[in-house]
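A protein chain is absent from this complex, but the other protein chains hold their places.
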Amino acid sequence: MSEWKKTNLLDLQDLSKEEIDLVFETAKSFKEVSAREVKKVPALRGKTVVMLFFETSTRTRTSFELAAKRLSADTINIAASSSALSKGESVLDTARNIEAMNVDMIVVRHRSSGIPGMLSENLKASVINAGDGCRSHPTQALLDIFTIKEKLGRMEGLKVGIVGDILHSRVARSNIWGLTTLGAQVTLCGPSTLMPVDIEKMGVTVNYNVDEVVREVDVLMLLRLQKERQQDNFLPSIREYAKEFGINSSRLKQAKKDMLIMHPGPTNRGVELSADVADGERSVILEQVTNGVAIRMAILYLLSGTHKSIETEQE
Amino acid sequence: MSLLIKNAKIINAQKAEDNLKDILIEKGQIARVGASIKAGSAKIIDAEGKWVMPGFVDLHVHLREPGREDKETIESGSRAAAKGGFTSIVCMPNTKPVIDNAMVVEGVIKEARRVGLVNVYPAGAITRGQKSQEMVDMYELKKAGCIALTDDGRAVDNSQIIKMAMQYAKMVDILLMEHCQDYLLTGGGVMNEGYNSTFLGLKPDPGVSETVIVARDIELAAYLGARIHLMHISLERSVELIRKAKEDGIKVTAEATPHHFTLTDDAVKSFDPNTKVNPPLRSEKDVEAVKRGIKEGIIDCIVTDHAPHNFEDKEVGFAEAPFGIIGLETALGLVITELVDKEVISAPQMVDRMAASPANIARLANKGLIEEGKDADVVIIDPEIEWEVKAEEFVSKSRNSPFIGKKLKGCVEVTICGGRISYQRK
Partner (left out) sequence: MSEGGANKKGLTVTPVSKIMDKEYIRRALMRIAHEILEKNKGMEGLCLVGIRTRGAVLAQRLNQCMEEIEGRGVPLGILDINLYRDDLTLIDHQPVVRETLIDFDLNDKKIVLVDDVLFTGRTIRAALDALIDFGRPANIQLAVLVDRGHRDLPIRADYAGKNIPTALDDDVRVKLRESDQADDEVLVVKRKIK
């Protein structure tokens, strides 16, 4: 198995197939740790992990925090509201101040694409991207793909449909990278106003007919539709979206027997999917959440073993 | 004080002189041009091996004063202009307060005279407060010293207002300059729409936000028989619209910036906030079209859109960073490196696009030409010197340039404005 050499996790396109496999292999063991009576191992004892969230998040932050705690790391949460930024403190300045307190890893989320990369170039601490702008959300994609692999046992040739607001979705972009790297075929579906230009160049196909997509795929990933999209005139109405692109049980009648329904959460029941689909037997939404902790434990564990070049110039 | 430039290879827009000549400058004017002029008491500048050109005219500069003197002042901006070979600059009205009344205009002119390094011509706003709601008092601004009006930073969104403004400006006889960008159509975009914006997850600004305004203003100019100057053209489609308009005899002129003919949106992949400009850096084919437009004169002049921002403002995420980069000190190097050296344009064409043509658009009658009786605005450059752009060498108060670290060819030796040396390379 390949050796882990990355010092940061910024984007999924930085990871090779072998590295993704290593993350999955590692996550499998951590999933077992989370199922134990004593859900804690000492691997990251003495390490400090900071959750630096410039954008509010409950799920991802909690998942990272649990992951770090189960590895015995010390964790700190910093919910840097955007008002702190408008007071004139730059992101980098904030991060440098935190790093000065000798932290080992910084988990960062920011509404602006590229911030984790900028921080990683300027900090000695390992930087983990917990979502930047519309660009990237690598741990979400890793846990999604891990869940697919666990359920269906393969990736090569698998057909995955992603339905929703692709334009604003970092989850979609990261999944596209990961899925295509592992040999899956990705079809995107959603209103044309929410489909980014030239997305086909990422190696995917676009189909605006959701019923066709439902019929042909092995996995259907649904994205959360933000209510603001209607106000910003990307859509005539949420109601029309729900009717044309929402997934309900009658639409699923044409689907393959073992097709999976996935959603990164939080779901808008009645919009991108109906309640019975969300809770139905095809749905692996809660398993995604469980696997999220394991994947994040794996990432924290693997990154804690590599050091930035400043420190590893022996040999 | 008089100056005598010896052994000058004079390059005007019409032609480059074959023989070396001397230029005698007295009382702020070019007194004589000829062979072997006697020095008398004049200070001698030997220009052997150099190019001597009329001082450059930049129709598009942000000096930030009044309001953001932390980014640039009339003084530091004038210094940067002189270092870049510019002798006349038009400063944009999006200051705080906006240049939309005589008092602010007079303040700018007074400070520029005190500094006295280059000619600073204020552009006033087209609408009060640049809010696209009501026209400014155009006669008042013209009388106070504005040579043009623009809402730069934003187009005049209201089509009825721009129509009225063009009609009224025609009577007042003042130049209107349009920032070509339909604000709503940009969709809050921060970079060019294309695979790169998709890939980078940055909000895209579709090029049609520019072409819609280009087309609208061309139609209005045609309808009214008025003239309009279209600012920072960045797209192939815009160049084609302007070409057609010129063929149809519509009184339209256009400008482009060095960054729009040197960089594509690939530069944004670095997430360097210094690649965030408005209009955004475009695709390869647009860059080629802008170059072609400059070569063929469809784009009349090269401007810098010098837009200083301080470090703190740019040290945020790409999406939050302000638009704009500085350009006065790198323009000549970029024009020589990217256009003259690569034979896109000749040296006389360069003089046309950087001096004669903008002087003509701004109706600066005695500028843009080295000839007896003209204003003594002259720049002496060494077209062969190669240099590296270094952040610490900018004389501008700001350092927000994407060209830091880039090697450029062509460098200003001496800038003479109004008969006085305003910059001399050490």
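The first chain written gets the first letter, and so on, giving A and B; residue counts start at 1 in each chain.
Quick note on the criterion: contacts are C-beta pairs under 8 Å (C-beta built on N, C-alpha and C of every residue); 3 or more make two chains touch, one makes a residue touch a chain.
Since this is a predicted model, take the numbers as computed values, not measurements.
**Q** So there's a chain missing from this view; which of the remaining chains does it actually touch?
**A** A
**Q** Sort through A:25, A:232 or A:258 and give me the one touching the missing partner chain.
**A** Only one listed residue reaches the unshown chain, and that is A:25.
**Q** Per the definition of touch given earlier, which of A:41, A:152 or A:206 contacts the omitted chain?
**A** Reading the full complex, the residue touching the unseen chain is A:41.
**Q** Provide the residue numbers of subunit A that touch the chain removed from this figure.
**A** 1, 3-5, 22, 25-26, 28-30, 32-33, 36-38, 40-43, 46, 71, 298, 301-302, 304-307, 312
As a working rule, only the chains that are shown with their structure count from here on.
**Q** Taking each chain's centre as the mean of its CA atoms, how far is subunit A from subunit B in angstrom?
**A** So the centroids are 45 Å from each other.
**Q** Of all residues in subunit A, which touch subunit B in the complex?
**A** 85, 88, 90-93, 110-115, 117-118, 132-136, 170, 173, 196-199, 201-202
**Q** For subunit B, which residues count as touching subunit A in their complex?
**A** Those in contact with subunit A are residues 193-195, 197-204, 271, 312, 315-320.
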